[in-house]
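The complex is shown incomplete by one protein chain, all other protein chains being positioned as in the whole.
Presenting subunit A:
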Amino acid sequence: MYNQMFQETEDLSKKMNNMKNDTDDLDLINEEMNEFFGVNNSYKNDIEIEDRVEIKSAKEFIDIVRSKDRFCLISKSSDPIYNLSLEDYVFRNTPIHKQNLKAKFISERLLMYINNKTCVFGKNQNPFKELNLKSPLLKSNGGDYDLIRRFSGGGTVIHDLGNVNYSFLTSRNQFDKKYYNSCIINLVNNYILSKQNLEVSNSEAVPLLMLNERGDITCDGLKISGSAYKIAMNKSYHHGTMLIDSDLNEFSKLMRPKLIKNENAEEQEEFTECNDVDSVRAKISNLKDLTKSLFSDTKVFLNLLSKGFSSMFINDKPKIYAIDPAVVDLNEVYNIDKNDNKSSALLDLQSDSWAYLQTPDFKYTNKVSGFYYKVRRGIIIETNDTQNVKINETTFDKKFLI
């Protein structure tokens, strides 16, 4: 192992000399990231400029979360249940000095993860209204997409491997909705500009990122990132998605048109008596396409953010950890950590009752079948469809939809 390392170092220095001009720190980190994901890389041993520390056990993970330290945590799992539970655990167990909330919060955390195909909708949304639940793309219909109600507010987003999720945690008192997306915009724009200065031959400029009035990141007028927030226990997190290289075509098939109409443009259905949170539809795009592949894949963005997180602080620089689901099993974490008395996230997120019964009350009218359904906490409490429904027992189901 060591032998190999030294041999490679010679080759490496040659390569490095050749590449000197167009290699900056970020390229170096990209290489490190390649290594992290096990992708080939020719000069891996020289480039550990930022040590990414592998968490070695569930116990160590608990200690890290419960310490006061700032850190960046990169998940190696692409399981949405694991990652969202991880986020919830870190959020709930990050310490805050409750007797002295006016003291400056020093335990900021940045969590990053990439999920397999999943539709993620907001805590107070109606999935029957937002998503095309009959789509063959959904797992329940034989496809690939999971369906999860998250713990934070906001609208529906679709995750896949071309999309990076980031989650910035700070205190409630230091929380500012636009703060972290502003940081990302500055990081990405600086990166784009530095790349453009290097590559003079690139005649056409790449558009820069902007923040819109809703706090979303846009580029060339298109939305590339969605955000949602949670405030609890005197703490807050802002999590968001960054579309790098996602299958946007599938996204549009999964999102439901607000109301289904017939060929004469007459509405075939109605959602009434409801006050759930509607998604704000926006035209979306991938960062890769907009930046002429400067952001060729998710790694470039992950590296930029983990490095950027470190540059946000002058003192007490954050460590960068990697967490592997094969090493840190969250069930084990919950079992060991007796102080965490609400460790049901892993179960909650998977349960139908959280996904469906949590839906804000609504009334659905199917104008084709002529039936209406009044639904409270997921259960039908009033209907004219007496054949298929037992009042106060039957849960509302996609089969009642047009």
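Please note the rule applied: contacts are C-beta pairs under 8 Å (C-beta built on N, C-alpha and C of every residue); 3 or more make two chains touch, one makes a residue touch a chain; residues count from 1.
Keep in mind that, in the parts below, contacts and distances are computed from a predicted model.
Set against the options "Single hybrid motif-containing protein", "Calcineurin-like phosphoesterase domain-containing protein", "tRNA (guanine-N(7)-)-methyltransferase" or "Exosome complex component RRP41", the UniProt name belonging to the omitted chain is "Single hybrid motif-containing protein". Considering the full assembly, A:154 is the residue among A:80, A:154 or A:378 that touches the omitted chain.
Screening A:124, A:268 or A:369 for touch with the missing chain picks out A:124.
The residue touching the chain not shown here, chosen from A:57, A:116 or A:196, is A:196. Taking the whole complex into account, subunit A touches the unshown chain at residues 98-99, 101-102, 122-124, 151-155, 172-174, 176-179, 182-183, 185-186, 189, 193, 196, 203-205, 207-208, 210-211, 214-215, 227-234, 275-277, 360-361.
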